[in-house]
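Here the complex is missing a single protein chain, while all its other protein chains stay put.
Chains: A, B and C, in written order; residue numbering restarts at 1 for each.
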Amino acid sequence: MTSRTGRHFLHIPGPSPVPERVLRAMDRQVIDHRGPEFGVLGREVLEGCRTIFRTKGPVVIYPGSGTGAWEATIVNTLSSGDRVLMFETGHFATLWRQMAARWGIEVEFVPGDWRHGVDPAVVEARLAEDRGHAFKAVMVVHNETSTGVTSRIPAIRKAIDAAGHPALLLVDTISSLGSVDYRHDEWGVDVTVSGSQKGLMLPPGLGFTAISDKARAAGRSNNLPRSYWDWEEMLKPNANGYFPYTPATNLLYGLREAVAMLLEEGLDNVFARHQRLAAATRAAVEAWGLEVLCRNPDEYSPVLTAVMMPDGHGADAFRALVLDKFDMSLGAGLSKLADKIFRIGHLGETNDLTLMGALSGVEMGLAAAGVPHQRGGVLAAMASLRSGLDG
Amino acid sequence: MTSRTGRHFLHIPGPSPVPERVLRAMDRQVIDHRGPEFGVLGREVLEGCRTIFRTKGPVVIYPGSGTGAWEATIVNTLSSGDRVLMFETGHFATLWRQMAARWGIEVEFVPGDWRHGVDPAVVEARLAEDRGHAFKAVMVVHNETSTGVTSRIPAIRKAIDAAGHPALLLVDTISSLGSVDYRHDEWGVDVTVSGSQKGLMLPPGLGFTAISDKARAAGRSNNLPRSYWDWEEMLKPNANGYFPYTPATNLLYGLREAVAMLLEEGLDNVFARHQRLAAATRAAVEAWGLEVLCRNPDEYSPVLTAVMMPDGHGADAFRALVLDKFDMSLGAGLSKLADKIFRIGHLGETNDLTLMGALSGVEMGLAAAGVPHQRGGVLAAMASLRSGLDG
Amino acid sequence: MTSRTGRHFLHIPGPSPVPERVLRAMDRQVIDHRGPEFGVLGREVLEGCRTIFRTKGPVVIYPGSGTGAWEATIVNTLSSGDRVLMFETGHFATLWRQMAARWGIEVEFVPGDWRHGVDPAVVEARLAEDRGHAFKAVMVVHNETSTGVTSRIPAIRKAIDAAGHPALLLVDTISSLGSVDYRHDEWGVDVTVSGSQKGLMLPPGLGFTAISDKARAAGRSNNLPRSYWDWEEMLKPNANGYFPYTPATNLLYGLREAVAMLLEEGLDNVFARHQRLAAATRAAVEAWGLEVLCRNPDEYSPVLTAVMMPDGHGADAFRALVLDKFDMSLGAGLSKLADKIFRIGHLGETNDLTLMGALSGVEMGLAAAGVPHQRGGVLAAMASLRSGLDG
Partner (left out) sequence: MTSRTGRHFLHIPGPSPVPERVLRAMDRQVIDHRGPEFGVLGREVLEGCRTIFRTKGPVVIYPGSGTGAWEATIVNTLSSGDRVLMFETGHFATLWRQMAARWGIEVEFVPGDWRHGVDPAVVEARLAEDRGHAFKAVMVVHNETSTGVTSRIPAIRKAIDAAGHPALLLVDTISSLGSVDYRHDEWGVDVTVSGSQKGLMLPPGLGFTAISDKARAAGRSNNLPRSYWDWEEMLKPNANGYFPYTPATNLLYGLREAVAMLLEEGLDNVFARHQRLAAATRAAVEAWGLEVLCRNPDEYSPVLTAVMMPDGHGADAFRALVLDKFDMSLGAGLSKLADKIFRIGHLGETNDLTLMGALSGVEMGLAAAGVPHQRGGVLAAMASLRSGLDG
């Protein structure tokens, strides 16, 4: 309990603010996870997930985090000694790679500068070279939460196809699902990994994997040990809306409400809203004379914007000041970007005025911290927002 | 349930946003209003009210609205045919006068331009003329919610004393209590009227009267009929924390939490915060080239700022546009100010970034509505806020 | 905050337990009471009330208590010096009579033994004698919360008609509405008074009056002063879903949800459920060898059961023991029944097993307090409940 007054501005790139409706839906007695009322709930949320992931296939919901869903993906599809192709797009791609290594996967990790997404041409080239189809999977982070760079999954799919390569395509959408247009089936993704606390507007505590037939088939012959994350154990009771072990019921209440909210707004509207807020944020950054970390406009993230600090100014001191004086949380630079960038989340339960409050906090913070910049980023953001309005 | 995304910006001058802590405190089972647990609650909130009203005397809490507390004040102190002195400071002063008239009170209503507070010199002059002490009460609205003008109660007290007049001083603090420095005992107020939904940060549903000995004595001999609002009926069971009829228990839960929050922040800090936010708002208005309704800087309201629309531009169309495009509620002009002003609330559970979001919404709204103005009000507001920060 | 474990058993005859759904509906940000979203809410709850009161006419909703709605009824229909006919059915009838007296009404108060409801034959006789139609109103408490006796309104209506008397029929349904079959229009009631915290399953804080054309007409020529409670001031803005002063918005959120719940269950099912629970309670009382206060089986209350303590055993010590040992609140005897009875509420959000928990607490309490009784009341209650089940 803080004595702070008014609403904390939570502008990290997730967990994102949880809507009042979702919190209230979760604030309800737990029910018997083997009773008939639960079966209705279970079927509803599993179906809702299929709609959000845009798949006709199964989506598995775990009590766990997105990290757990990473692990689920590996242990259900790969075998120790398998080769996979991954890309150094940032901190989370690096963490996923480390996890794969822990499971005995041999990762070819294409180096990157943390300012670009996955290059589809490189995907095609590497796979084309792999005549023996040693690569069992291409593993990609859709939206790199550490950098604000979004890789282009459809182009990567095309690259794999152009190379005629049978590798599985495994995609992490932890920070993009529900915020950025994404189509599991249409884009031919084999496993889509996600979590609850970003575009789905839930508290953290659920991990997801959407699974293609091909991925599921791979799981029938791979050799990694597993129990908790095992898809087949899940899918059996899921058919009737139940789970093999006690599910996180109250988060499922929230999931039902969050899916309803996304569909009420319309997924296309949700995605367009994220684009508008991201464009306004970049307009502010540009007007301040600061630099967005992401170099390629085709890869700008609709979810967050990473901003580079001018030389000689630490991002962490700046963030601490903003937290102290304006009660706003901004995202830190992670790993090799530590203290060099700050990240502004503009995802989930966010609207124009909340964003303007946040950008005002950044602008006041820059001034208070003595960071060189030009005033008026907020004016540029307002102009950008207004140009995005109908009429 | 709306499909709007993100938090609605509620910037009317009350009801003000209710803190998460207060809503959660209210979201609890009702208890036996005659049982021992209730007695503890009752004593706690009655004591808490005394702290907030800054009185050692009794504060009566009604299930009702501020309007009910107006009525309670009249029926407990005056008799039909009594003369009182009131001042046309705005819409709410006018309504209170109409209520008094309905109870057979003869109101001398000093005309006003709705842009100034009560003039202490006029108070003194009128009372000095009243040699026969026909005026039984001076009735003043502390903060005129319809205009954003705050009358100076200590100066009015002095004026009454200077005239040597025994009239009761009855003050409406519905929109000031908990936001603006106020001292029932020290300022010699006889009845202080208030409500729950402004500076106390509660939902509407409670009315309050703080009562001086003199006011209570007046109630022993006045002749207006009453039952529900009768002070004496209340004060008897209040002594032990109980009420003569079923109290609004869950609002009392909220009141307990709200008082705790105000005291955690410190009342002086709360008042200073309101002053800072109000100053920033006026800085924005000035930078836009618009006019604040209140003419006297000594009477600027810390609670709300009423802004005059340029000729030929209706405030209501502007407000409707802001609601539609930016999901923000602004206050309307009331009665003779209808369509001529809009009111920005900056009270209660509000902080710097929330205010900046709101002011950004006004600035974008002015542009979208084609209202002549200069850009950059938000920059002026940020400069004002920063100048108010420590260090 | 108590360190008690588990749910408190709130078995006073109101406030009744508030359903989780209602509390959660109220746990939501307040909205602009002059904005379009409010208009929708207002129209919805006003229409919902008409359904529950079973009237096509207006229902006025006050921030206030049922006591306030009593006062509203008096001040909107009667004049000082008017004669009315009332009946001493218990504590609340007596309080209403005292209130009427405070407003200068001359009450003919038919004495009663607090164990019977209003006798329609007496109504007819008194009115028949009143050739000059001096009685302006017959004022009746439908369900006497202090005694557990329900007066028969249709028979009283018939009695008035049989006497050919034009008196208004004013009925207090504070503890019956939503629990006991009641029909404002069909039964020719002129004003129906109610409150939020009983059958409507809301926290306290709202008072209601349903108004016939005849009652409204009476209000156009009566002479009692009023402002807060004035119907005409309410009905004007109510037409569009608004209120003349700030309404208790969050209680209205709860009201919307509570009406939805009552209609989902079906009013007839709600009433039948109350009858079942009441019958089971009386079966337990009988098996214990104790006496129900209400003497006339046609007047048994479906809402509460008042139980007489054996001579020499105080009800209040018994209730205190039950509260201390079993964390259950029972209703006290009021006024002349003080310490002589205890009251078991079985209204609102209550079901078979909750009632059985409560009755078990009574039976264990009787034993622990050394009150002479026969064991097995709970068995009788279970038999009664089972006989009421379908199939």
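Everything that follows uses one rule, which is that contacts are C-beta pairs under 8 Å (C-beta built on N, C-alpha and C of every residue); 3 or more make two chains touch, one makes a residue touch a chain.
Everything quoted here is computed from the prediction, not taken from an experiment.
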Displayed chains contacting the withheld chain: A, B, C
Touch with the omitted chain, as defined above, among A:Val84, A:Leu127, A:Leu224 or A:Ala383: A:Leu224
Touch with the omitted chain, as defined above, among A:Gly42, A:Gly64, A:Gly219 or A:Pro302: A:Gly64
Touch criterion as defined above, residue of A:Val59, A:Val123 or A:Ala248 at the omitted chain: A:Ala248
Missing-partner contacts on subunit B, residue numbers: 20, 24, 27-29
Residue numbers in subunit C that touch the chain omitted from display: 1, 3-7, 9, 17, 19, 21, 27, 261, 264-265, 270, 273, 325-328, 349-358, 360-361, 363-364, 367-368, 375-376, 378-379, 382, 385-386, 389
Residues belonging to subunit A that touch the chain removed from view: 2, 7-8, 10, 12, 14-18, 23-24, 26-37, 62-68, 71, 80, 98-99, 102-104, 195, 197, 203-205, 224-228, 244-251, 323, 329, 332
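In the analysis below, only the chains that are shown with their structure count from here on.
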Contact graph of the chains (line, ring, star, complete, other): complete
Centroid spacing, where centroids are CA-atom means, of subunit B and subunit C in whole angstrom: 35
Approximate Å spacing (C-alpha centroids) for the pair subunit A, subunit C: 54
Subunit A and subunit B, separation of their C-alpha mean positions in angstrom: 45
Junction residues of subunit A - those touching two or more other chains: 20, 27
